[in-house]
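Pasting a structure here, questions to come.
In this view, the complex is presented without one of its protein chains, the others remaining in place.
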Amino acid sequence: MRGPAQPLGARLASALVPVVPYLWLGLFFLVPFLIVLKISLSDAAVAQPPYAPVFDWADWRGFIEGLDLENFELLLSDSLYFDATLSSLRIAAVSTGLLLLVGYPIAYAMARAPVSWRPVLIALVILPFWTSFLIRIYAWVAILKPEGFLNQALMGLGLLSEPLDILNTEAAVFIGIVYAYLPFMVLPLYAALEKLDPSLTEAALDLGSTPLRAFWQITVPLSWPGIVAGSLLCFIPAVGEFVIPDLLGGSETLMIGRQLWSEFFSNRDWPLASAVAILLLLILVVPIVIYRDIEARRLEARP
Amino acid sequence: MPKPSASAKRRSVGAVRASFAPWADPGAVPLIRVASVTKRFGDAVAVDDLSLDIYGGEFFCLLGPSGCGKTTLMRMIAGFEQPDTGTLTLAGQNLAGVPPYRRPVNMMFQSYALFPHMSVERNIAFGLRQDRLPKDEIAARVAEMLRLVQLEGLAGRRPDQLSGGQRQRVALARALAKRPKVLLLDEPLAALDKKLREETQFELMDIQHELGMTFIVVTHDQEEAMTMADRIAVMDRGRIVQVATPGEIYEQPKTRFIAEFVGDVNIIEGQVAGQEAGLWRVAASPAGAPLTIDDPDEVLHSGQAVAIAVRPEKMVIQREPFPAGRPNVLTGTVWDIGYLGDWTVYRVKLDTGAIMRVSRANASRFVEAPIDWDERVSIAFAPDAAVILSR
Partner (left out) sequence: MTARRFSLFNATSLALGFAFLYLPILLLVVYSFNDSRLVTVWGGFSTRWYGALIQNEPLMEAAWITVRIAFVSAALATVLGTLAALALTRYGRFPGRRLFTGMVYAPMVMPEVITGLALLLFFVAVNLDRGFWTVSLAHTTLTLCFVTVVVQARLVSFDRSLEEAAMDLGAPPLRTFLFVTLPLIAPSVIAGFLLAFTLSLDDLVLASFNTGPGATTLPIRIYSQVRLGLSPEVNAASTILVGIVAFGVVTATILSKRSVLRSRRNAH
């Protein structure tokens, strides 16, 4: 047994510390997911709420019989969901790649900046994050519209004769995701790069490597944990993103988050929406577990 | 009980004669009793079936290399770890299950652990506030502590506004404020520079004497232990190797480990060749004739392999060979000389190849014909200058 001796009362009280958040999360996170699972196996009903009851204690046999995989069959048969899933994964992956491309130089520059600048730089990266997400996406609508600021500027400078049609296309979604998620990529990258010992790069240069090769063979591999953490932190939520494709994307921009939303709010088909949620969860469970493992290992690695 | 030696008069080990020795009094009751305590961390045994008695008013030292278990033992006394087996008793009360905030023991941490968000005054008063003493009593005690550690006038400062030495005094004052029965000090001098360390050593001894408290110091620095302690417990790998006064540890080491850990020593290996007039004869290859050792406490038989320890300052070195009949003479060539100002240390390579260290005080400023490198020299030591090591 480790640690100091403690009287029984103190030990019970200290057990509350993990127990209280555990219960909360169990109740408000775990249980809801079990309910989603159950609902996804139910039938829609024209009632309020629009599905068959969650759990009938008296008639549990009938309850089990009432469950079916109808909703999932629908999902798998209708190519819409398949396409939406693929498209979501694709868009999220491409956006994550773009985020790496844009975020890495920023994080790198921050890690190389004079130490006194760094709190300011971090604050500057975080500041947009503290302002409303919705409003910032909305700002991009204003920028990317045919009559928007971007086109005004480009046409005003004489670079274009006709406005660019960016809004309501996938390109706008990319821009939106990169813009909104940038702090989530930059900060983990910065954390990893900041720990890097600059003398390692110098040693490589001293031994004859070019700066570019030193970057690829030393800096990038050593910042790998930051790359993975930042990528997961962006990719996973981006797959299920709703607001950005809804505001910036067009009707052809299929994303599974939008599907879920419309099943729920427009079609009022809660069981089907639940099935979509389960589907999305299944797709993401592996990356989520990986992310959890990375964070848990980081916690344990500290002394 | 020591057997009667060749000399009838009582001999005192070491140069200092201590009049404070409760451990030698059969009627004295120890303040702290550690009984067969074992502590494991996973597969590693930190403290291995350890038993120890510490008496009230002692300045006690736990000495040993890192990893020997001294810190673990101290933390068990403080209450931050619990023994797996065995008992810890303080003033007759079993400490099992007693949390650290209910023990009459206080600790001075190695890192000082001063509360950075509190002033010096509030740091020192912290323990007193937990006992809910009246405000004016707290204020008086804090003032008394500040006077004791000579930090009057700094009550309002914060830890980050103090020097390292000042922070150490605050940590000491804070730990003493509650007048604990026992004060534990974890490497108290480790963070101080040499000059400050020496001063602080004597100050700690003065404070302990003035307050009449029991101090237990954990340290890996044998000089610290030798200077400050009434008794030292030398630990190695979770066990106590020897508990004795500094003088006894230095002049009567029980094992080779202790002889080598505390101070410098020459180890000569040989076999017992018999006993003559109460003195042991040991055949050792570095010497010509067998050595004559006066160590009456040992019980040995002929042919037994032994190791003999001789401290460098107990040896005599000179250029001229000694007269015949002089016991314990070795010859060799000067291999190295280290001039330290107050002492000179000679490393002499004996004809057998072994190297002996001999140190000599530079008692006069001018020396005629000093011993030089590569000179042939003779070394000798008295029969009672050597100790036969049991292990």
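All chains are identified by letter, namely A and B, in their written order; residue positions are counted from 1 within each chain.
The rule is simple: a contact is a pair of C-beta atoms (placed from the backbone, for glycine too) under 8 Å apart; a residue touches a chain by one contact, two chains touch by 3 or more.
Bear in mind that the values here come from a model prediction, so they are computed numbers and not experimental data.
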Touching the absent chain when the full complex is considered, from B:36, B:51 or B:130: B:130
Residue among A:13, A:80, A:160 or A:220 touching the omitted chain: A:13
Contact residue for the chain not shown (choose from A:8, A:135 or A:207): A:135
Contact set of chain A toward the excluded chain (per top definition): 2, 4, 6, 10, 13-14, 17-18, 20-22, 24-26, 28-33, 35-36, 39, 49, 54-55, 102, 105-106, 108-115, 119-121, 123-136, 138-143, 145, 147-149, 152, 179, 182, 186, 194-198, 202, 232-233, 236-237, 239-243, 247, 257, 260-261, 264-265, 270, 273-274, 277, 280-281, 284, 287-289, 291-292, 295-296, 299, 302
Absent chain, residues of chain B that touch it: 78-80, 99-102, 105-107, 109, 111, 113-117, 126-127, 130-131, 158, 160-161, 163-164, 174-175, 178
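By our rule, only the chains that are shown with their structure count from here on.
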Contacting residues of chain A [partner chain B, same complex]: 1-7, 10
Chain A contact footprint on chain B (complex, rising order): 41, 79-82, 84, 96-100
